[in-house]
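So that we are looking at the same thing, I have put the structure below in structure tokens.
Here the complex is missing one protein chain, while the rest keep their positions.
Every chain is named by a letter (A and B) in the order it is written, and numbering of its residues begins at 1.
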Amino acid sequence: MSRVNEGAAWTILGYLISGPLFWGGIGWALDKWLVTGYFLPIGLLLGMGAALYLVWLRFGREG
Amino acid sequence: MRSMFSFRAEGSEFIPPSSKDFVLPPIFGDNEFTTKPIFLVIFSVVIISIFFIAASRKASIVPSKLQFAGESVYAYVRNDLGKDIIGHEFMRFVPYLFTLFVFILTNNIFGIVPLIQFPTMSRISFAYVLGIITFGVFHYVGIRHHGIFKYLKDILFMPGVPKPVYILLTPIEIATYLIVRPLTISLRLFANMFAGHLLLMIFILGGEHLLQGAIGLKLVSPFAFAFGIAITFFEFLVQCLQAYIFTLLTALYIGGALADEH
Partner (left out) sequence: MTGTLNLVGYGLAAIGPGLAVGMIFAAYINGVARQPEARSVLQPIAFLGFAMAEALALFGLVLAFVL
């Protein structure tokens, strides 16, 4: 059971990549659509925040 | 002084190796299914089969050297990657993990074997196929074990979160499980093999190019070759490590799909 945690680093990296990828992608598409410039940074920050929250939910609680 | 470190012939410019050097021409005619990587894959299957059939044919209690070599690889994959990570149902997956490990290891080591010197996995399609197989295996195993609805619910809805936050989190989970996992597992293998082969080519081709220069450059070229040899040993380490990591991640994903909760 202890070695399952060995995969924690890989799982965290996966979340951290896919969070900004998804929400940043949506922000990028909104920027293209509405011809604005501020949705991409918002999406990136939102995605990274959500990914960090997910990491905390999975690995940070109780321990 | 200047002439000691220059190239005599004009236009003998150094062409650095690039990703074009990985696109090898077909060996027989125009059939693009007869390139070197394809033959390497077939060759690796042949030598793996011969090795393990020979190692297991006259199995005895006091093992021969060959049997010992084969069995220690098998025992390593079964105990360290299978039993420790997947848990009590690990025996079902040992054949897959073992095949994966030996196949990737052999194909990686082709990168430093003299006369072959091409890691098959530096062509990305091979790495993609392995990633897709692993992706199929761990989702299939999870769906069979939990039933499709419970499996999807486990993936998509992290427990203990207020409901509106799911709008934020669920797309990330979907992206992680369906896109990022198979993509990163193949890209990691591919990128390591690609970069390693490129590095070797730079030092060996650069050393060879220095030999064509004036006397000062000729004296420098042995250092490039020596560093190329050092990098070769380093590459051996990286190749074993990447085969291990690919198998480890496969085992972790299968173990995660079988686990009862997160």
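The rule is short, and it goes like this: contacts are C-beta pairs under 8 Å (C-beta built on N, C-alpha and C of every residue); 3 or more make two chains touch, one makes a residue touch a chain.
No experiment lies behind these values; they were computed from the predicted model shown.
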Completion exercise
Touch list for the missing chain, restricted to displayed chains, reads A
Practice task
Name every residue on subunit A in touch with the hidden partner chain.
Solution key: 5, 8-9, 12-13, 15-17, 20, 24, 28, 40, 44, 48, 51-52, 55-56, 59-61, 63
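In the analysis below, only the chains that are shown with their structure count from here on.
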Problem - Residues on subunit A engaged by subunit B in the complex (per definition of touch) - result: 1, 3-4, 6-7, 10, 13-15, 17-19, 21-23, 46-47, 50-51, 53-54, 57-58, 61
Exercise for the section: State the interface residues of subunit B toward subunit A in the complex, per the touch definition above. Expected result: 84-85, 87, 158, 160-161, 165, 168-169, 171-173, 175-176, 179-181, 184, 248-249, 252, 255-256, 259, 262
